[in-house]
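Below you'll find the structure, written out as structure tokens, and then a few comments.
One protein chain omitted, others in place.
Should a chain be cited, it is by its letter among A, B and C, assigned in written order, with residues numbered from 1 in that chain.
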Amino acid sequence: MPFTHTLTARFYEIDRAGIVFFGRFYEWAHECFEELLRALFGHPEAMFGELGFGMPLVHSEADYKMPVRFGDRLSVSATVSRISERSATFTYVFSGTDDGIHRATVTLVHAFVDLASFRGIPVPQRFRDAIAQAGLEPSAA
Amino acid sequence: MPFTHTLTARFYEIDRAGIVFFGRFYEWAHECFEELLRALFGHPEAMFGELGFGMPLVHSEADYKMPVRFGDRLSVSATVSRISERSATFTYVFSGTDDGIHRATVTLVHAFVDLASFRGIPVPQRFRDAIAQAGLEPSAA
Amino acid sequence: MPFTHTLTARFYEIDRAGIVFFGRFYEWAHECFEELLRALFGHPEAMFGELGFGMPLVHSEADYKMPVRFGDRLSVSATVSRISERSATFTYVFSGTDDGIHRATVTLVHAFVDLASFRGIPVPQRFRDAIAQAGLEPSAA
Partner (left out) sequence: MPFTHTLTARFYEIDRAGIVFFGRFYEWAHECFEELLRALFGHPEAMFGELGFGMPLVHSEADYKMPVRFGDRLSVSATVSRISERSATFTYVFSGTDDGIHRATVTLVHAFVDLASFRGIPVPQRFRDAIAQAGLEPSAA
């Protein structure tokens, strides 16, 4: 069961070609990620406090299917598609809220770091537990 | 009675000093403006279609009272503070949704242009009527 | 003698109306400010190290004279227009590099804070000296 979030394409997110700039989907995916963190851990700032780990990106990618235009309402569905020893992969599917048409898919691969040292660490148990508790675990093949 | 909108300070809106970059308040004020246009005229794209007029900025300003931090929820109250022959001034007051504390005030002065020619025009009657109907008219002294 | 900087209007800085979004001028003014800090103090990160003071905005404003379009090259002239006990005001004038036509003027009013406490402090002598040495002092009336 994915985590869902909704957003609206803003006037200043349109580019010279009259459609939403392709880079904005990464900001939107991260916005959905922030709401997911809030649902898991309370205020997203908690990560920089008691949790003590950060999740820097090591890879990001996006496929664009249909342009998004000014004022369009979008629904984002987030799933955790893979958790390895040292990274977690989230997939964000963007669809029109009104028409249901698939617009783009964004994939973000996060490493985990100790925020004090900025050194890489294994996926924290606390993260694994929260994902499991929210029913967001990657499905086994 | 002001028009209200809520938003959340995002991870990528924070600057090197660890607070929301001062320029983001202008994007947020415009976001509130877009929702106001939607309430007045339907889809904000309507402006570029049947309405036929644009509202470019001739002046903008902001006063900053308290920093906004990552994850803060904000409430924006929009009022139309002045309508002259050829311009309309909107005021946006930002407060914390949880604490009610005033963070910043943004003022935007729009001119009106014919979208075909990009030439200045007087404030369209259709705009005046919509503002009046929404109870957003500037109060007389 | 103003400090000067040049920049180019980018594809993703255009808004739905086909011109540069009005909020981008604040980012551009700050970009010029960062280059000015580099000229005064070396790497702008120095402010967060040995200098130990920050310069948060208390007020910003802009007047827009002519739209800027995709690919336009702009020249920015920065002057320090006022230094009071506890704040400094910078003025940024944007003109077309090719046509010399005035596009916009941005004014930024900075307070000064101790970066450890984020509390307000008087304008540091080191800042006054650097501005004087660079010949950027506000002219007496």
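Just so we're on the same page, a residue touches a chain if its C-beta (ideal position, glycine included) is under 8 Å from a C-beta of that chain, and two chains touch if they have at least 3 such contacts.
Bear in mind that the values here come from a model prediction, so they are computed numbers and not experimental data.
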- Message: With touch defined as in the header, list the contact partners of the absent chain among those displayed.
- Response: A, B, C
- Provide the residue numbers of chain C that touch the chain removed from this figure. 8, 10-12, 27, 30-31, 34-35, 38, 43-45, 48, 69-71
- In chain B, positions touching the absent partner: 11-12, 14-18, 21, 23, 70
- Item | Residue numbers in chain A that touch the chain omitted from display | 16-17, 19, 22-23, 26-27, 30, 48, 54, 56-64, 67, 118
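In the analysis below, only the chains that are shown with their structure count from here on.
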- With chains as vertices and touches as edges, which is it: line, ring, star, complete or other? complete
- Chain closest to the assembly centre - both centres taken as Cα means: B
- Task: Mind checking the centre-to-centre distance between chain A and chain B? Centres are C-alpha means, answer in whole Å.
- Result: 28
- Message: Centroid of chain B to centroid of chain C, CA atoms only: how many Å?
- Response: 24
- Message: Rounded to a whole Å, what is the gap between the Cα centroids of chain A and chain C?
- Response: 34
- Item | For chain B, residues that touch 2 or more chains besides their own | 27, 30, 48
